[in-house]
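In this view, the complex is presented without one of its protein chains, the others remaining in place.
Naming follows writing order (A, B and C), and every chain is counted from residue 1.
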């Protein structure tokens, strides 16, 4: 199946029907978002992100900030300026006035990280009620990395040769065997068949699950700031990046402000601000004279140089 | 101004423009809701409720419960049955997949009760930044009641004659005087003019404020169950009732299930269930033999007789 | 290891030290709870629930409801009456004034259900950062059930004989093999060693994880109502029951009110209330004359008879 359509033919047919039936509405419509509706954007080997619904647009953020009677926009440039001001000064409530609903297919170990963001609404496919499909995440060879030696919580170099091959073989074999046995246990062919709510415990964390996930724009940005970050695990970061691209089409002013004031921004501690000022006045500052720990100083150097 | 259009002419003009410009969308559209969009439903003497936006419909609840690829509906009757099942068994997450955004104008003392429901998004008109209008809630004579003698937290009989007249005179006079002095303090005519963030403290709690309020359907139902209840204060109950009428047009199946299983439902304690069963078997049960306190017994009689 | 102490000797030693060092405090102390502090109550084959900290007691609920200056208690019997009144009339905020912090060890598939309760604080052991232990949930033979034939989301009869034996063998063998391969992949012995954040994906959902979980009493009761219920999966219900026993010692009045008005209570729809009233007046009501669907009528019979 080509990576851009990770759906089965009948699933695709249902979506095609929906996409061919535009309806009339009096609500705010975001033209850049309509093209994404229902389309499955492929992520990883079997996953996807699909926009199921959205509420609001850039203008809706301003409308709420102004508690307007009508659309409340004086001009488009005013809107962009207001949105940047709101973002810069941490006025978060107007961004909460936009809402996004996604259908996401993702490996269970990614879902477990994702769900830690509690300010969202979730309906997950139930393995108590239904039978999961035989779909497992097996990383591409270029994403099979060694444990990092400097960061307990990260990856190092890409594994090479036999070690890489062995990892991929083990992951595939264990996935397959566990799924075979899952099927064998629940089968009612010549036996009672184990309860699904029990059998699912045999499935490893690289199996795919799926859910509907609904979140407001403020909390979406918070999620993206943490998960589209270079320190996030690759397997969740690719989902965050796919959503970033969607959000940029949905609310272009808000997304640009987010990119400038959050994603690409840097928070400097009071010690860092002090050192920066001294350096701008021409003073030479070292870790010893900075008042920072070795670790903080290294982080400061990354900000000021690079 | 007639109660059905509590808007100024230019506000109405802005809204008329929006209502005359339908757009095309691929999202779910709730036909019963489109007619409410932007229309100000009058509440109390100067308040209103306006639908600014909505996400989802009855089908969207089922779609999320099934984690469907397409619309996911097999038949409309299946949808209603599923929705009633979800409501009856407290499966709340599918109802969270619908969202409502309202513009509400309401007295400050009502807003203070309303805001205690924390699971919603709010943007309120800022009296730090802007000047409030001279609009105060003065109850209609039939809603000026005495303190209840049986319920510390309720109203008794409607006040009559001179006492009622005096209450209305005092409310009007104090509102007017406080607003006159608010204006006098902030005026920059021949003086510096007091900061708005300070002057607002002179305004009584019957002044009107307004906000954008966004909430998901599950939390909306929770709000409506408490505030459309007979024990809620009249001045917030009328807002809840106006929203009930809107919700009934928006998600008719879900609203009917809510009316049957929440609004019109009764929760019986384990003692009450026990007594009911004994009575259905023909036993005569009295408070003495019920195991309930006098107060609980009175509540039980209300449920079983009425 | 006996089921009542599922801790390693050094873990037990740390806890013994804490338990032997009482300190003086001016805060509210719940005597019934002090005995539970730090003690690991065994749940399932390797899990536990430990109370790490708590805030408040029955009196604290009343103190908050009264917004008292001091302890605010006139008498203990007043406190119990107030607590029952608050519970009966869904005044939830005073119960939010008590807080519980637990350390829980539980299988991953149980953790995945548990985390859907979003109004709590969680710190989970990180398998990105650390290596998980070889501890898997293998059900006791009396808890290995067939899929229910009437309830898609439940269990039927206990499996017998060869089928049961085969299930247990498969669960054990797959757990062991997956863990062996997990170890083989992360080992740095003669190879680079796969990143932990990747290797964990090979572990099945019956592996144990652990977390700190902190929740207020209102949200704890909501969790317990759903998870100590007969319809909850056995493997999470035993955790809920262990916590029920702890809560009964911590806040005895509140727990009794919860048991009477929530756990043992029944919600009757408006149709059910109507039928009950007709039956109490002597009318014979059947499903046909009840206005209920077959399914609702069955649920009504369970309530009225049993």
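Keep in mind that, in the parts below, a contact is a pair of C-beta atoms (placed from the backbone, for glycine too) under 8 Å apart; a residue touches a chain by one contact, two chains touch by 3 or more.
Quantities reported herein were computed from a predicted structural model and do not represent experimental measurements.
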item	value
Omitted chain's touching partners, listed by label	A, B, C
Residue in contact with the excluded chain [from B:144, B:215, B:228 or B:268]	B:144
Contact partner of the left-out chain, one of A:125, A:234 or A:261	A:261
For subunit A, residues in touch with the removed chain	81, 84-85, 88, 90, 93, 116, 226, 259-261, 263-273, 276-277, 279-280, 293, 295-296, 299, 303-306
Absent-chain interface as seen on subunit C, which is shown	7, 11, 14-15, 17-19, 21-29, 34, 37-38, 52-56, 60, 63-65, 67-71, 93-94, 96-97, 99, 101, 103, 121-125, 210-212, 214, 216
Residues from subunit B at the interface with the omitted partner, ascending	107-109, 112, 115-116, 118-119, 122, 124, 126, 128-130, 137, 139, 144-148, 152-157, 159, 163, 166-167, 170-171, 174, 177-178, 181, 184-186, 188, 191-198, 200-206, 233
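In the analysis below, only the chains that are shown with their structure count from here on.
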item	value
Touch-based graph of the chains, sorted into line, ring, star, complete or other	complete
Of all other chains, the one whose Cα centre sits farthest from subunit A	B
Copies subunit A and subunit C touch via same or different residues, half shared test	same
Separation of subunit B from subunit C, taking each centre as the mean of its C-alpha atoms, in whole Å	34
Rounded Å distance between subunit A and subunit B, as computed from the means of their C-alpha atoms	35
Numbers and ranges of subunit A residues touching at least 2 other chains	122, 124
